[in-house]
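Right, I'll just put the structure down here and ask away after.
Every protein chain except one is present and positioned as in the full complex.
Letters are used for the chains, namely A and B, taken in the order the chains are written, and counting of residues starts over at 1 for each.
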Amino acid sequence: MEATASVPVFPIDRPASAFKRWQQWLLYSRVFWAWVFLAPTLITLVLVAGRPLLGTFYLSFTDAELLTLDDSVTWVGFKNYAAILSDPDWWVALRNTLVFSFLSVVLETLLGLGIALVLNEEFRGRSFLRAAVLVPWAIPTVISAKMWTWMYNDMYGVINAGFMALGLTSEPVAWLSSPSTAMFALVMVDVWKTTPFMALLILAGLQLIPKDVYEAAKLDSGSPFRIFFKITLPLIQPTIAIAVIFRALDALRVFDLFYVLIGSKVDTGTVTIYARQRLMEFQEFGVGSAASVLIFLFIGSFTLLYLWAVRPQRDEA
Amino acid sequence: MKVQLFRFFLFFVSVGFFLLGQPTANAAELTISCGSNGLERQICQSGIDAWSKKTGVPVKVFSSPNDSNDRLALYQQLLGAKSADIDIYQIDVVWPGILAKHLLDFETQVSAKEVSEHIKGAIANNRVDKRLVALPWFTDGGVLYYRADLLKKYGLSVPSTWEEMGSVAKVIMDKERASGATDTWGYVYQGRAYEGLTCNALEWVASFGGGSVVEPDGKVSINNPKALKAIDLIASWTGSIVPPGTLSYSEEEARGAFQTGKAVFMRNWPYAWALLNSEGSTVKGKVGMAPLPSGEKKGPRAATLGGWSLAVSAYSKAPKEAVDLVRYLTSAEEQKRRAIEGSFNPTRFALYDNKEVLAKNPLFKDLKAVFLNAVPRPAGKTGAKYNRVSADFWNAVHQALSGTEKAGPSLKRLEEKLTSYSNGGNW
Partner (left out) sequence: MKWVGKIAFYFLVTLIVFYAVFPFYWAVVTSLKNGADLFKVEWIPTSPTLVNYRSILTTDSFLQSVLNSVLVAGATSLFALLIAILSSYSLSRVRFRGRSLVLLTILSVSMFPQIAVLSGMFELIRWLGLYNTLSGLTFCYMALVLPFTVWVMRGFMKSIPKELEEAAILDGCGPTRIVFQVFFPLMKPALATTGLLAFIAAWNEFLFALTFTLSSDKRTVPVAIAMLSGGSQFELPWGNIMAASVIVTLPLIGLVLIFQKHIVSGLTSGAVKG
């Protein structure tokens, strides 16, 4: 079903040439207004994000340091990029970022889908559930991260206490101290925090499906699984695609979670921690900016790949 | 037409919002950043009020984030933009090298006599390229906390070397576990991968005579047998007398473990003393404090130098008044008041013999030696590169502690890394 409105073609009682002229005018007018409507967004983004990002591009080719930005900034070409790409720490961070993002996004999508489906049903306590599900998203990240640090503590953390009480483990696990359990622990916190985002978006998508579609389907096949896979899923597929993109963008840029729970440790760092460390702690603005650009390129290519992969389902100009 | 009106409406709304948000211009006054909210700020405020009354210059207090990394990032942002918004900065002991270019020189503003009244190490720490960029305000040093009741129970004395401490901890830990307290461990410290680990590790290395990572002349000295011995020893304890969770502990987590009675020894800063003896603490009245152990018998005892100083921004619009305020806040009277009211460790060593101060803080008698001989981190020599040196150091140590890599190869790699950006020892 095409979404963009085509110019109406059915007959009206006017001379053909006048009608054609009106069609032309309509087309141009629509394009004109499209750009006018886009103007506020584009202007805002250019002002707010454009200039700083251009600055970052420029700095990535220099040897700038934060505190000497005004005095001596020399062009060094691709030296910063070479330094980063030959740094084993960078590749470890990249791998960690990918693993984390993949696990988080997959889990969040599945869980979010499940929650959205549940919330789409009518049942008692639905409003309570809706509000409850949003609570993790509502707590500021820096606080919930610290909270989970304490919950994961091996001496007085509630998670170890709970697991031992339930008999799942016999002694406290130092979740955040060993790289293997740490990744798992971090993913669970991220899933906790951002599943509401996915759930809410997918729910909105579900809400757009007219009820009579369901009625017809129920009369036809009946089995809820078939209805879900054959009707619901295809209809909300575009919504899921967008939710996944933005969730992935955030996951690939994750910082707060790792920083608060683990710190700036090389073997469990992410690319953003790497970049921030160069920028803020080492004051190496040139290298840090190069790292940011690399992150952008990496995320950008991933996004393009993803958009291309889901292309067949979307009708694009 | 309607769209036109609509757009004008939007425009006016934005402009209105814009104008509403304009800050009001202020008359000449000082702004000082001296701590986040809480006790630190309160005491700073009362000191400032007294000065304000005396001189008639109003002072605003800027509250900064508690986390020192956030604070440094903010300071760098402001100083990099040459902002005159803050006149006086409270800076950490490892920041003079990083911020030196943007701070005023006190060398010409303060008499040599006044400078000599402060702890030598603290003053030396604040000198960068022969410029004294900050006056020391209060100091800190790592100490060893121990469970006096447990030592007494098993007839053991306070250990004086690290190896001794290791064996005492093991003995007590095993005996306590055997008698039912199964979650007892021997030793907790700050093992998370952050600046605190650098402090701990420096103490181990220096107390074995292994130098201080980078020597005052700029040489990278970390890869030596004594340093290796130190780190190997501590690393061997992970999992046996040190709970594996320690590798993600910072100060508060370690204090929590010790305060709930789950550890026999703890390394922490003096701040924990008051909290350990507060109402409701499991170990109230059972704790003792001692200097950290040495490597060899009768060897040097190393405590990492901590603390904060006050510096004046080079972009301040009222430098004369700012310097005056800093000299007032770091004066003997004010430091004495802060020691009595808030237990802030003075940087003027004479105060450690002052009767009134000692009456309120009897521990200062023991801490005096700790502070006077505290080991500074190599921030002065490495200057702006200090954070990088520290990060590489704590990463190498953390790898060794967690058993991911043996300390030998780890230190060797660290040496290579540091040398590569040390600019031939000139940093």
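Here is the rule we go by: contacts are C-beta pairs under 8 Å (C-beta built on N, C-alpha and C of every residue); 3 or more make two chains touch, one makes a residue touch a chain.
None of the values given here were measured: they were computed from a predicted structure.
Listed residues A:19, A:81 or A:150: the one in touch with the omitted chain is A:150.
What chain A contributes to its contact with the hidden chain is residues 1-6, 8, 26, 29-31, 33-35, 37-38, 40-42, 44-45, 47-49, 51-56, 66, 114-115, 118-120, 123, 125, 127-144, 146-148, 150-151, 155-158, 161, 192, 195-197, 200-201, 203-205, 207-212, 238-239, 242, 245-246, 249, 253, 255-256, 271-272, 275-276, 279-280, 285, 288-289, 292-293, 295-296, 299-300, 303-304, 316-317. Residue positions on chain B in contact with the hidden chain: 2-3, 6, 10, 17-18, 20-23, 35-41, 60, 62-68, 70, 73-74, 77, 80-81, 83, 85-86, 251-252, 256, 259-260, 269, 271-272, 274-275, 278-282, 308, 342, in rising order.
Basically, only the chains that are shown with their structure count from here on.
Of all residues in chain A, only 36, 40, 65-70, 149, 153-156, 172, 174, 176-179, 261-267, 277, 280-284 touch chain B in the complex they form. Contact residues on chain B toward chain A in their complex (touch as defined above): 3, 10, 69, 72-73, 76, 79-80, 82, 98-99, 101-102, 183, 192-194, 243-248, 253, 256-257, 260, 262, 384-385, 387-388, 391, 395, 398-399, 402, 404.
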